[in-house]
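Report on the structure given below.
With one protein chain held back, the other chains of the complex are shown just where they sit.
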Amino acid sequence: MTDVINGASKDERIKPVSPLRRALIRPELGGICGTILVFLLFAIVAGDSGMFAAEGVMNWTVVSAQFMVIAVGACLLMIAGEFDLSTGSMIGFSGVMMAILSVHLGVPLWLSIIATFVFCVFIGAVNGWLVIRTGLPSFIVTLAFLYILRGLTIWGSVYFTRQTIIGGVGEKAAGDWLAPLFGGKILTGLFSWMGEAGWIATFTRGNRAGQPVIDGVPMLVVWAIVLVVFGHWLLTRTKFGNWIFASGGDPLAARYVGVPVNRVKILMFMFSAFCACVFATCQVMEFGSAAADRGLLKEFEAIICVVIGGALLTGGYGSVIGAALGAIIFGVVQQGLFFANAESSLFRVFLGVILLTAVIMNTYIRRIITGER
Amino acid sequence: MTDVINGASKDERIKPVSPLRRALIRPELGGICGTILVFLLFAIVAGDSGMFAAEGVMNWTVVSAQFMVIAVGACLLMIAGEFDLSTGSMIGFSGVMMAILSVHLGVPLWLSIIATFVFCVFIGAVNGWLVIRTGLPSFIVTLAFLYILRGLTIWGSVYFTRQTIIGGVGEKAAGDWLAPLFGGKILTGLFSWMGEAGWIATFTRGNRAGQPVIDGVPMLVVWAIVLVVFGHWLLTRTKFGNWIFASGGDPLAARYVGVPVNRVKILMFMFSAFCACVFATCQVMEFGSAAADRGLLKEFEAIICVVIGGALLTGGYGSVIGAALGAIIFGVVQQGLFFANAESSLFRVFLGVILLTAVIMNTYIRRIITGER
Amino acid sequence: MTAIVEMRNIQKHFGHVIALAGVSFDIRPGECHCLLGDNGAGKSTFIKIMSGVYKPSDGEVLVEGTPTPFHSPRDAMAAGIATVYQDLAMIPLMSVSRNFWMGREPERGIWPFKTFDTSKADEITVTEMRKMGINLRGPDQAVGTLSGGERQTVAIARAVYFGAKVLILDEPTSALGVRQTANVLSTIDRVRKQGIGVVFITHNVRHALAVGDRFTVLNRGQTLGTAERGTVDAAALQDMMAGGQELALLESSLGGTI
Amino acid sequence: MTAIVEMRNIQKHFGHVIALAGVSFDIRPGECHCLLGDNGAGKSTFIKIMSGVYKPSDGEVLVEGTPTPFHSPRDAMAAGIATVYQDLAMIPLMSVSRNFWMGREPERGIWPFKTFDTSKADEITVTEMRKMGINLRGPDQAVGTLSGGERQTVAIARAVYFGAKVLILDEPTSALGVRQTANVLSTIDRVRKQGIGVVFITHNVRHALAVGDRFTVLNRGQTLGTAERGTVDAAALQDMMAGGQELALLESSLGGTI
Partner (left out) sequence: DGEKFVWISHGPDSDSWFNVIKNAIKVTNEQMHVETEYRNPPTGDLADMARIVQQSSAAGVDGIIVTIADYNVLEGPIKDAVAKGIPVVTVNSGTVEESQKLGALLHVGQPEYEAGLGAGKRAKEAGVKSFVCVNHYITNPASVERCRGFADGIGVELGNQMIDSGIDPSEVQNKVKAYLTANKDTGAILTLGPNSAEPSIRAVKEMGLDGDIYFGTFDLSSEISAAIKDGTINFAIDQQPFLQGSIPIQVLTNYVRYGVAPANSIFTGPGFVTKDNIALVESLAGQYR
């Protein structure tokens, strides 16, 4: 009988496959190659423009961090098999809601922030619930919310403030305990020490002469790193992460073995809304104002980052690290073109081409992983 | 043996279903009910605002006709199982291309129009070819073209004319043989006769007092009707229409029985591009100018019309009449809110809600048609 | 009598999966050639090559003696091969009549205004379906509302109606009740009498024996040879399908424990 | 000996399709109860009710004598029912180890930082798969790269590993070669000896007879009764599955023509 058992492990119908090729293959391979290529490219065309000096690095880091924050939410949601077109509208909505509450209705800022987060995450849950209950594609449901939320944002800001931009959040933030979590900077001591030590450039003129050009790491970057680490940990290291993959890969199969697919999907819609809120709050705290047009088309940009990073639009496959690399590519290309003095309208052309090539390349990689089908 | 044959037609495992319910059920039922509801609603809230006088009717007819033109293309493409996010960018692109060719490069207008149509339909084919060849979802491929085309449009108009609005097409159109096909009006004689005869209202105020309020039917409306009739005929009355349904319903099954699925899909991408071009050309001829930002978000509006009209986002099911009704609903709601003096930013909220309810209703109807699954 | 279609030493690889490792097969006019085999033996893959859906990795297809590579299902149809697929090739959201005619719609009128002749299509559909023993509620009933057996019958009626020299049926009886099965089997018989070659795929030995003239057994991508009617019985076929001696070996190894 | 799970007069309707028209069934500890039936007989539907995927339209499920309605697969699992589904319930893009543990991942660490204990999971997966005779390239190999037989074995290994009082196998041998089949059958035997009840679904009578203690035959949503081991032979079972006398009738009607 041992003979029978050993024999079972071989199947004469399977051809052997090179193990070397397998070793190279991972979902984020496309993202890694893309990142290297993009950095090389800009090192050549914009190497001497200050893009890779401390200040320039901080510039594209902040932009990439922005994309990263929403890309993490979109990535986990996409792996769970859904996507969210209402992200951009949610960014506009949450910023305006927060500003109206604090500036116009006199609610303390910390309470406004918390109320906004709670409400937006609730709307995320409504999105998810509708998708689950009606069985409609998330494209349709979230498209409806794209319009509904943007409409409410404009109407609300005009109704309450007769303006579509609401300032004055900056004053409210002063002395608030929660605001620095989104708008502050960390490591300021380190940077001023580095400035004194001559490690980084300092201002040479003007009334801040002697201070370092970068005075700290904005909380936005911290949030981006925290979310990426959290997302990656959640996805690859926890039970729940396994459920996310399962829900996107084959919801029926997952449900049969007891994975609470509906709960997973709704939670991911909520997480995506949460990320949009983090984005909006950081922006409002940094700039001190909210505007009704914030976040326009950000949903596409988040999806593009995620897809460039190797995730599958139909779910069940992808990586948060990949999405983060996608965000870096997006940010570096966008800012790099400014540094390289390229015509800014060509940015879109560039972006479209990168998207297409990245996706074609990722498809090829994925086919190898899943056994050429 | 006759006994065996007769017996075969009964299956004791099938419960009977009411034939009455079946008689009512058609893909455009949702669209029909929606249209009736919307008209009733506005008859109540805006009945005395002139919305249903000759001029008001022409007003929302023109807006609906615009939506109809792109909805027909989107509808056939969606039934064939794909969709096109680049429609809006294509509208901007074709208008600008036409204007640059005729105004700035001195090509005769008729030739510019023809060249633009040929080139845009070619881009549609490229879209389709990429979708077929790479096997990528059309969402990704056409999203890339959304960016690429918009980028090229802005770059091109700035490069050639140093402006993003290109005027002067009006002068070129004078005397051109092809321009009136897109920018003219028909039945002008009939309307002035009707005005004289008192059948329709005449202006009472201003410097056109005495003339009929409507002086003809714009070619845009004619195009919309022609395209709807053509689309409906193609889909329901021809062999090719059957192939469109088959390609969207189950491409593999269709390919097995010899339907040239790839050709059908590519042709539908081309038709969608053609419709976008008709839209753009009518607008350029009517207004005499092209602008790089025309058509923004029109792809979503087209998809919304089609989906409200009962088509299935995943293909294989839908109706051109339904899409046309969807366009009417869209147009009437948008204009009706102005007639009713509602806060105009709430239009978006209204639209989102209509979209959701219409789709949920359509899903219910479709479940009945396909046997409750 | 020469074969209408002959397949010589067909191989098919999907990536690193070898689905067919060299199968030969032929079909003559007026005979019913049964292709038997367990699940995953490669039956469906084989007949998909025969009907032009897949291209063989190696091997030849001969139509009436001349090598004829098929580049698409249309080529195979043109060569007179009609197929009823296991996965049915029916589109549930479309009406019976539209499904019936899919890919070969009758037309009416002159060129730019040629229309799908729906009245003719509907009429023929209803008649053909009645011949097969199915009374439709109407030709515009969606296929999705039909039972599995009814759908199968539409597919067969379609293939039969479009004539062809070879009719391939991939497990046509698997979703059917006994009565519909009887119907299909007698249809096979009727078709065969018209001089058409029928390839009948099944893993039900009894159905095969009821109508088959010759029997080819596939096992894990390889053919175990072809037998004439009368030279084999049910038990022998069943043994070949399940891997014959190997299973006997297994039973003895389990024997002690059960 | 009382039954672990008893199903009484189960009915199931899908819209206007009646998939099950009143089926009763029970499973006792340490026995292998075979559920036989042709394609579409309702076997898969029946065991999906047994494992909480569908709710019955009518009828009762009793676990150890008490009526226990299952609201979700988790309820059935909690009651000790493990199922290997026909459509495998495997996700091709995920690794073997992740698939193996899906829904019951082992964890490590304290609450907010509980992690999926991958090293333990991988180790057990490799060991369990080796026990079933599959040598994995690594536990992080995607299921999509496994052969059908290997995938099936992962599913069985998973169900066996998670113990349970009743193990349901829906056509576990249909995609397997003879050797893997032998393996599965001897696994069934091994599992049964541990006092677990096994529900073995198949339409291969030979496989059923090799390990079954009792045999229930479904035909078009209805049960044709349960037979003990030794009271039936292969031919009788085959006849019941295919609709027995009805087919005989058919053969005589065809008889004249063939």
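Odds and ends about this structure:
Order of writing sets the labels: A, B, C and D. Residues in every chain begin at 1.
As a convention for this text, contacts are C-beta pairs under 8 Å (C-beta built on N, C-alpha and C of every residue); 3 or more make two chains touch, one makes a residue touch a chain.
Here the structure is a predicted model, which means the values were calculated and not measured.
Per the touch definition above, the residue from A:113, A:154, A:227 or A:305 contacting the chain not shown is A:154. Considering B:29, B:46 or B:222, the position touching the chain not shown turns out to be B:46 (whole complex).
Residues of subunit A that touch the chain left out of view are 49-51, 53, 55-56, 58-60, 62-63, 66, 154, 158, 162-165, 167-170, 203-209, 211, 213, 283, 286-289, 291-297, 335, 338-339, 341, 344-345, 347-348.
Residues 46, 49-51, 53, 55-56, 59-60, 62-63, 66, 92, 153-154, 158, 162-165, 167-168, 203, 205-209, 211, 213, 220, 283, 286-289, 291-296, 298, 334-335, 338-341, 343-345, 347 of subunit B touch the missing chain (whole complex, contact as defined above).
Operating definition for what follows: only the chains that are shown with their structure count from here on.
Computed from the mean C-alpha positions, the centre of subunit B lies at a distance of 51 Å from the centre of subunit D.
Chain centres here are Cα averages; for subunit A and subunit B they lie 34 Å apart.
Rounded to whole angstrom units, the spacing between the C-alpha centres of subunit A and subunit D is 43. Each of residues 17, 147, 177, 179, 182, 186, 220, 250, 253 in subunit D touches at least two other chains.
For subunit A, the set of residues that touch two or more other chains comprises 1, 4, 13-14, 17, 371, 373.
Put simply, subunit A touches subunit D in their complex at residues 1, 4-9, 11, 13-14, 17, 19, 22, 233, 237-239, 241-243, 245-246, 249-250, 252-260, 312, 316-317, 369-371, 373. Of all residues in subunit D, only 51, 53, 72-74, 77, 83, 85, 87-94, 98, 101-105, 107, 114-116, 118, 132-135, 137, 142, 144-145, 147, 149-150, 153, 177, 179-180, 182-183, 186 touch subunit A in the complex they form. Those residues of subunit B whose C-beta lies close enough to touch subunit A in the complex are 130, 134-137, 139-141, 143-148, 150-152, 154-155, 158, 300, 303-304, 307, 313-314, 343, 345-353, 355-356, 359-360, 363.
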